[in-house]
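My questions all concern the structure below.
Here the complex is missing a single protein chain, while all its other protein chains stay put.
Entry: subunit A
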């Protein structure tokens, strides 16, 4: 293809991604350097459109970032009032006693149940009020690199047709030139991936591991609504070797947030995170909450679970990583918002220093992170997630109790993440098929009706943004060995295996269904699926409430 002529705009800092980390970074920067030109781009059609989270959030970082948030009409309205952690068997549930002592990270006193999408929209307003230029509907397609130095990003081209030709409305992406680029794309960000490869940011750190969170928002009858109720569960329906569990939060006006996280290091190729989530709703400990209610929203997103051991180098010439782009989620706490925001704030502080001293790399970010509470918080819980991977759910829970209660996070050892998530799947021949119940259309649903509630859409005529790097590998590995795991792990029904003849199969990719969760990019056994950034504005349109 011929070189495309691109317009350029110059800023001091470009932030890629309008989640809690990116918005906190942008806000902090304008607080420190009111005159700096700060631009934030977001691939969703508006701020919040691609945000999926539980979410119970700890207001700690918000207190640091915007101490007067209570006077600014912040959408933190439902305080946690009661909470429980349940261990489930198929028909029964047992509450973990003395939760605040056994799992001290789980104590949610003083925390809020929120719609994180709504919080982000509010943070966006605060950022704009400080002069941040926010452009939703524009994706970062490439890093703009000059002399081995990131000098900004190139936004995605618009109006390319399915066959790759420029359509009549072709609008080339532009170069957003910046002295520093802050990547806050969330788990498995595309530009973050490029930066990691290009600058070797993962050298010497353990592989990142992930979980897939699938979420629904329900409206339930007022007489059943208990605002501030927080319920988590582990155990059934997952087997002892699979990490994961459910959440259920009552919040807002008769709303219930329900979701399920499955550790993507699962081994059984027949496991379907979507169906595990659906059938959990049928358990007596959950079912009553949904009866008489109505499902409003559906969505999914991968999250990073590697924690402390998997944090990459955070800086490179011309830019930094923050939030889940780097992987700051606190797994045992089941929270990543306060850590994402804190890392965004620290990124801004390091970037501000680099701008002032005219440095190419905001290298002070690493030391700033290490000196902050963020570092000790993640260090103290570092062994818990790997313990579950190593010893299974029950022994892992026992270990985590000992690690938290007796060792208080100061164990003289560190457990490792021996595998990346794409390496853990076992061949279909040695896996047991799982018999999932058929959806009842009242409490449980199929993928098609679910994806509909994500309001996802992609401009029809654009090139498919999910590609197989090698089609033969799909046949010989995905189909022949693993019996097409992507048709089960994708929560949006993007992948379907189709029989085209006797012993002939092909993969059908319904890319327009994609909800941008990134699971295929993570879990595909040979990393053969290439998740390219689609045209800006595409993807889910999660409303407030998500």
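Some points to look at:
Please note the rule applied: a residue touches a chain if its C-beta (ideal position, glycine included) is under 8 Å from a C-beta of that chain, and two chains touch if they have at least 3 such contacts; residues count from 1.
Operating definition for what follows: contacts and distances are computed from a predicted model.
Only one chain is not pictured, and the protein name UniProt records for it, out of "Superoxide dismutase", "Dipeptide transport system permease protein", "DNA ligase (ATP)" or "Electron transfer flavoprotein subunit beta", is "Electron transfer flavoprotein subunit beta". Remark: the omitted chain is touched by one listed residue; of A:145, A:174 or A:238 this is A:174.
Of the options A:277, A:453 or A:466, the residue whose C-beta touches the omitted chain is A:453. The chain not displayed touches subunit A at residues 7, 9, 45-46, 49, 118, 133, 135, 138, 155, 158-159, 168-169, 171, 174, 176, 219, 296, 441, 452-453, 455-457, 541, 543-545.
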